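Below you will find the structure I want to go over with you.
Heads up, one of the protein chains got dropped from this complex, but the rest are sitting where they should.
A and B are the chain letters, set down in written order, and residue numbers restart from 1 in every chain.
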Amino acid sequence: MEQEYKITSKNLDFYYGSVKALQSISLNFQLHQATALIGPSGCGKSTFLRCLNRMNDLIPGIRVEGEICMDGENIYKPSVDVVRLRSRIGMVFQKPNPFPKTIFENVAYGLKVNGVKDKNLIAERVEKSLRSGALWDEVKDRLHDSALSLSGGQQQRLCIARALAVEPEVLLMDEPCSALDPIATQKIEELIHELKDKYTIIIVTHNMQQAARVSDVTAFFYMGKLIEAGETDTMFTRPRLKTTEDYITGRFG
Amino acid sequence: MIFSQRQKDRFMSYFFFIVATASIAVLFMIMLFLFMEGIPIFQKISPKDFLFGEYWYPTDEPPDFGIFPLIFSSLAVTFLSALISIPLGVLTAIYLAEIATYRFREIVKPIVELLASLPSVVIGFFGMVVVAPFLQETFDIATGLNLFNAALMLAFMSVPTICSISEDAIYSVPVSLKEASLALGATSLDTIVRVTIPASISGISTAIILGMSRAIGETMVVLMVAGGAAMVPGSLFDPVRPLPASIAAEMAEAPYRGDHYYALFATGIVLFVFTFSFNLIADYISNKYRQVGEATL
Partner (left out) sequence: MKSYAVESTGNNYIRLRKKLTQSFCFMLFRISALINGLALAVIVYFILANGWKAINWTFLTQPPMDSMTKGGIFPCIIGTLFLCIGAMVVAFPIGVFSGIYINEYAKPGRILRIIRLGISNLAGVPSVVFGLFGLAFFVIYLKMGVSILAGALTLGAMSLPVIIGSTEEALKAVPDTYREASLGLGATKLQTIFRVVVPAAMPGILTGGILGISRAAGETAPIMFTAAVFSSPKLPESVFDEIMALPYHIYVLATAGTEIETTRPLQYGTALVLIAMVLGMNLTAIILRSRLRKKMRQI
């Protein structure tokens, strides 16, 4: 059974200075499944997501206790190469953040910094990633235009393609649709569905319907604690706890 | 007559506007008087001979007013000092904006500002009494007051300009871009070289141009440590006489409204044109290539 889990988190505590932002989070993520993290603003779901690829390391004055393992290896061990870790775990951010470079250069970036020099290989991977990001048809004729000329939804799909180009094993998505309109959101959700087969996806979202639509497992965070986690269908139809039910049905927020 | 509040408000807004044009007025007056007092020299000598003449012997009989050696000296000193100040300034800026801890940053930034505030005459004095003898002994040269010494001292005067403007530019690159790069498995260095610097390159270029503009116009340092020889230098350790040094050193002796006086004002025009165009280029770059902000939605 253990093997099935791609990432496991055990008794994870997280502090900003003296403030405890996460309390004893234990949560496992299965290989090739999509897990949604839901909860009200400030509940710690984004903080938790950023613990998974050690993005929080960038903030001064933070402290992490407990462990997060990927393929059985604790990613907070001192010997872990954070740079290597991050190339294995892709991340998509809340706001689209393409580099002020061309579309092609954006996708090729991750390959180049990871030491890929072969031009043909890069071109091949860029095309493949843009196809996986469901953006290829829209941009194939203007790969060398600035990425900033794309629409918001296209930019976000570009960011997804950019993350995929490095061939990560896990994809973290931090409210990837919160800055997009409904049509762009729908495209991204379809994309997540397709990507699930190949990647382990963890997505933070504010939007209940989105969680219900895209995820296999849902975890509900509240005030820095993991309240309840389980199969998405069960969570949305028969949650075990009253708090979860109240949140899902919109009785508080 | 009693004014209503409204009239008073309106009147004051015109007043503020007029005061705000004072800077332009001063700039205009500077140009006007430079030209008024400088142009008459061209009745004696053609602009071409003035700019490209190789001999500057303003007090000989007949005098020679060729400022080419002075222009060359100025450019040489500025270029050489830029070779030192650009790496030093930009690297320090990167360090401060991207790598330094908060505490270290709070210490180094004031140091850079204090360096900027050192009076130029003190830096010139330091170059004369400390650096010059040191250079003379170490390299066994005729004089320590030379091109290299002046460039070194000027570099420390332009580093603060380059550093603080670059730092602002680098610091204002959105965090989201840096995070995106790191999340793709780029190292911090990759991120700095491939994302942060390209995104802030217009600010860094502006900083470099303004730093060089400061170096070319700086007077006391070159007056005191450049050595003062009005000739085209043959080596790093030859004494030189940049434009500002020539003006400052000779103005006191130049007879009022004589040819020498006019020639010095004309030298001032050349110097002004240099710094003015540096500033216009800097302004153009910073406006044209406005820094990219958060991805626009």
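Quick note on the criterion: contacts are C-beta pairs under 8 Å (C-beta built on N, C-alpha and C of every residue); 3 or more make two chains touch, one makes a residue touch a chain.
Note that the structure is a prediction, hence the values are computed from the model and not measured.
Q: Considering the complete complex, identify which of B:Leu83, B:Val130 or B:Val175 is in touch with the unshown chain.
A: B:Val130
Q: Among B:Asn146, B:Ser200 or B:Ser213, which one touches the chain that has been omitted from the display?
A: The single option touching the absent chain is B:Ser213.
Q: Can you list, in ascending order, the chain B residues touching the missing chain?
A: So the residues of chain B touching the unseen chain are 5-6, 8-9, 12-13, 15-17, 19-24, 26-27, 29-30, 33-34, 36-37, 87-88, 91-92, 94-96, 99-100, 106, 108, 110-115, 117-126, 128-130, 156, 159-160, 163, 187-190, 210, 213-214, 216-220, 223-224, 244, 247-248, 251-252, 256, 264-265, 268, 271-272, 275-276, 278-280, 282-283.
Q: Pick out the residues on chain A that sit against the missing chain.
A: Interface with the chain not displayed, on the chain A side: 81, 83-84, 88, 114-115, 169.
What we mean here is this: only the chains that are shown with their structure count from here on.
Q: Using the touch definition up top, name the residues of chain A that touch chain B in the complex.
A: So the residues of chain A in touch with chain B come to 53, 55, 58, 60, 83-91, 93, 95-101, 109-110, 112-114, 148, 152, 155, 159, 162-163, 166, 179.
Q: Which stretch or stretches of chain B touch chain A in the complex?
A: So the residues of chain B touching chain A come out as 101-102, 174, 176-177, 179-187, 190, 194-195, 198-199, 292, 294-297.
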